[in-house]
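Only one protein chain is missing; all other protein chains are in place.
Residue numbering begins at 1 within each chain, and the chains themselves are lettered A and B in the order written.
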Amino acid sequence: MNSYRGNTDLRRVLEVRDLCVAYGRRGGGVWRALSGVSFGVNAGEILAVLGESGSGKSTLAAALLRLLPANGRITGGEILLEGADVVRMDAVGLRRVRGSGVSIVFQEPSLALHPTIRVGEQVGEVLRAHGMRGRRERGERAREILAKVFTGDVERIFSSYPHELSGGQQQRVLIAQAIACEPALVVADEPTASLDSPTQREILALFRSLRDALGIAFIFITHNPALLAGFADRVLVLYAGKVAEVGPTRDVLFAPQHPYTQALLKCVPQVEHAGAAGRKLPLPVIAGAPPSLGVLSQGCVFEPRCEERMEMCPVREPAAAMVGAGHEVACLKFPRECG
Amino acid sequence: MEPMIRVENLVKRYAGRGLGRRAAAFTAVDSVSFSILPGSTLALVGESGSGKSSVGLCLACLERLTSGQIWFDGHDVATLAERELRAVRPRLQMVFQDPATSLNPRWTVREIVAEPLLVQGRVANRERGVHAAQVLERVRLGAEYLERRPAELSGGQRQRVAIARALILEPKLLILDEVLSALDCSIQAQIANLLVELQRALGLAYLFITHDLKMAAHLADEIAVMSRGKIVEQGAAEEILRDARHAEMQNLLGATLVEREVIAVVRER
Partner (left out) sequence: MCFLLRRLGHAAFLLLGVSVLAFAFSTLAPGNYFDEMRLNPQISAERLSALRADYQVDRPMAVRYGRWAVALLHGDLGFSFAYNTPVAPLLWTRARNTLLLTGTATALVWMLALPLGVWSAERRGRPADVALSWATAVLLIVPDLALALGLLVLAVRSGWLPTGGMVSVGFDGFSTGKKIRDVALHLVLPVTVLVASALPVLLRHVRAAVAEALEASFLRAAEGHGISRRRSLYRYALPAAAHPLIALFGFSLGTLLSGSLLVEVVMSWPGLGPFLLEAILARDLYVVIGGVLLSTLFLVAGNFAADLLLYWADPRIREEAPER
């Protein structure tokens, strides 16, 4: 498939080690949103994080920029962004790195843009926050950036208000804000969730072209596996705050090894077999419901819903094991080799 | 077989507003015609702005048509006054996309589901609770959900509640406006299965409005593709998918082309 093969820069832009994030709950108790998440992103790579509600994917996005809400805490691990640990950064350093080292694109574009400020100015605000003081300079640079994400009349977009733009256009503005200061990494938290299919495709194509032109790495968070083929280089599957499987897109989508990934992919109906025979047959579902993250579980967190359950699964927690080149799975089916 | 509902030349225009017509009049639906047989599903597919939601709203009598007819149960419901519509509404129900905003967050599930009974005024208070519990069972939610509020439910559960509310008046036609789009993959599969099961058990007809061709292909007997207010392709599902001609269809199909390859391979394993 179309993995990025050009100028393969194997420099690590992001290295996450053993990240743990917890939320405090009212009335005591703790909600473990992420437990021991580890992965890395190379320069110019597109990593997709695939997870459903409750998997911790939005928490991961927020944690990478330390944008957690008041009751959320990073309780362990490291986030190394081009060598610097985001977890231990002070407020000044954090503000500097946000937007220029790593930036984020949120899910609901109509809410993430200020309703009464023109779009061009909002892009300019990001520039201003990172040192560009001159107003005219900002305007020019903002137009340049908008030209990278929009085809057609940039001037009209520049002076529009958010409510005058369509959903897809608003999302492009968010992307323009994210790339304004040319960060090494952009985290996109379900950027296409509120858009229709053809627009989704356009936005994905935009990400690819930005990666090709500017060498920006992307972390693309989604719950829809159908978007990933031909788009992401690698896929990381998140379940209940833990990494279930991570590897090249081809391997994870074509030859998934983790029972959860396999079950998830089977849930998606195909267009092809829409003949009378295949139609309206019950789709395979994953039995049960995602676990409550308030209780510390022993053993594998997917075990209650797993069809390939073994004896030791409720007892031992699986560790990541290599099953192919760059392909890791956390499942007791694949015992980890020593070392 | 007699179609359950027949739409002829439906036109919906939104008027221009402001002195001097600062906002132009806008034709959302431009002469659309189709029919749905009892117990079958028609999928109305198109991208946002194609007018499909407007068609759904008109059919559910939540918007007035500009012109055209909707033949349901022997009457043209487009011409009925509000009072007469009251008798028709129970048979034509709608489920919306976002359960977070279509369910009253201050009410319990029981109150939400039983509300249509309250509005129709036919059933006594005590019995409303019983009906509510029964219809919840149909959508596979236990009685323990009756006293919960929407905030305590997951997306899939909320959508089930929305479907239960639509079912309580025993409709013959359900208009489903993007009901799966906001849900996770595996939950979409669950709700899709539920919809198919309900259709078989209750003989419901569905108008399934969506931009997701995969789901439409899976659930629909017939597909109608909309683009800019008009239906550009219409027919039995297999035929449409096999001989996709019009550019719009190509557009939607192309959007799922790559997915096809991948999923097909996974299926085979």
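The criterion applied here is as follows: a residue touches a chain if its C-beta (ideal position, glycine included) is under 8 Å from a C-beta of that chain, and two chains touch if they have at least 3 such contacts.
In this text the structure is predicted, and so the values were computed from the model without any measurement.
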| item | value |
| --- | --- |
| Option from A:A33, A:I46, A:L60 or A:V126 whose C-beta touches the chain left out | A:V126 |
| Given A:L113, A:L228 or A:V268, the one touching the chain that is not displayed | A:L113 |
| Residue ranges of subunit A at the interface with the undisplayed chain | 65, 67, 95-100, 103-104, 106, 108, 111-117, 125-126, 128-130, 161, 163-164, 174, 177-178, 180-181 |
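We take it that only the chains that are shown with their structure count from here on.
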| item | value |
| --- | --- |
| Centroid spacing, where centroids are CA-atom means, of subunit A and subunit B in whole angstrom | 31 |
| Subunit A partner contacts - residues on subunit B that touch it in the complex | 47-49, 154-155, 182, 184-190, 192-193, 196-197, 211-215, 217-221, 237-238, 241, 251-256, 258-267, 269 |
| Contacting residues of subunit A [partner subunit B, same complex] | 52-53, 166-167, 193, 195-201, 223-227, 229-230, 253-256, 262-272, 274-276, 278-280, 282-286, 289 |
